[in-house]
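Note that this complex is displayed minus one protein chain, with the remaining chains in position.
Right after this comes chain A.
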Amino acid sequence: MWRFVLRRLLQMVPVLIGTTFLIYVAVFALPGDPIRALGGDKPMPPSVYEALRHHYHLDEPLITQYGRYLLGLARGDFGETLNGQSVASLMATGWTVTVQLALTAWIFELVVGIALGVLAGLRKGGIIDSLVLSGTTFIIAIPAFVLAYSAQLIFGLKLGWFPTAGTDDGWPYSYLLPGVILGSLSLAYIARLTRTSLVENMRADYVRTALAKGLPRRRIILRHTLRNSLIPVVTYLGVDLGNLLAGAIVIEGIFNLPGIGQQIFQAVQIKDGPTVVGISTFLVLIFLLANLVVDILYGALDPRIRYE
């Protein structure tokens, strides 16, 4: 087990190097000149231009720049943005916002999604089941930004229940509306996955055995059926944590939350390499860690899984 974890952690190193390199190249290949953009409308004296290019090592070949970046990373230095701020401190503020948003969405989809799926699955073909099936189809069919603007209009402006933008009210109040919107798509998938898995497991032979043992229905569902049904759901939830962080970009824009989504969007526009690579690397890292946690949880839930 620990060997497995260690091996997986070691495997992350080449993946991280590979992804950072790809992103570095992608930013390098972006059209436009970031230093000239710094000057805005005003022409920049050639000496200043050259000095800045040298300061950000943009006059060196790509490989040297990348090597320098990796060396910095190894020392825990994420570099600095084009306006002289440290990328590490920029990310600290951005990640705080995004993590709060993603966690709100995640808790929402976990609790409500599983609850709806269980209610629907227990009475397959019943009223709740029909409502859940049609409701989730509806959510899956509608683009997230349409949901977001509608929610802002109805619950923010017309009813005035929630703030429509910014983080002034702190967690959780400011994050409720964007969190629910962000989590709604996955909620639909989780509800459906839970339902299908539960319905399938209720027909399983071991449930018939549990019945033959004379166990109460409640115990059969909680200890036997549900335990087995939730294995695929847990897998989905783990991987989805990474998706939520990445998917936050659109929602952060709409609700004007100063998270990493906003930052990476602006950084790409001004061709700010260190910021883009720093944030992306973190995203990749979180994704890899989430996958590892899922694999470990999977083994805890299903004893048939063995690590080697």
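Keep in mind that, in the parts below, contacts are C-beta pairs under 8 Å (C-beta built on N, C-alpha and C of every residue); 3 or more make two chains touch, one makes a residue touch a chain; residues count from 1.
Here, contacts and distances are computed from a predicted model.
Undergrad: There's a gap in the complex where one chain should be. From "ABC transporter ATP-binding protein", "Pyruvate dehydrogenase E1 component subunit beta", "Carboxyltransferase domain-containing protein" or "Aspartyl/glutamyl-tRNA(Asn/Gln) amidotransferase subunit B", what does UniProt name that chain?
TA: "ABC transporter ATP-binding protein"
Undergrad: Among A:228, A:243 or A:280, which residue is in contact with the omitted chain in the full complex?
TA: Missing-chain contact among the listed residues: A:228.
Undergrad: Quick one: say which of A:36, A:68 or A:213 touches the chain that got left out.
TA: Counting the whole complex, the residue in contact with the absent chain is A:213.
Undergrad: Determine and list the chain A residues touching the chain excluded from the picture.
TA: These residues touch the chain not displayed: 203-206, 208-217, 219, 223-224, 227-228, 301-304.
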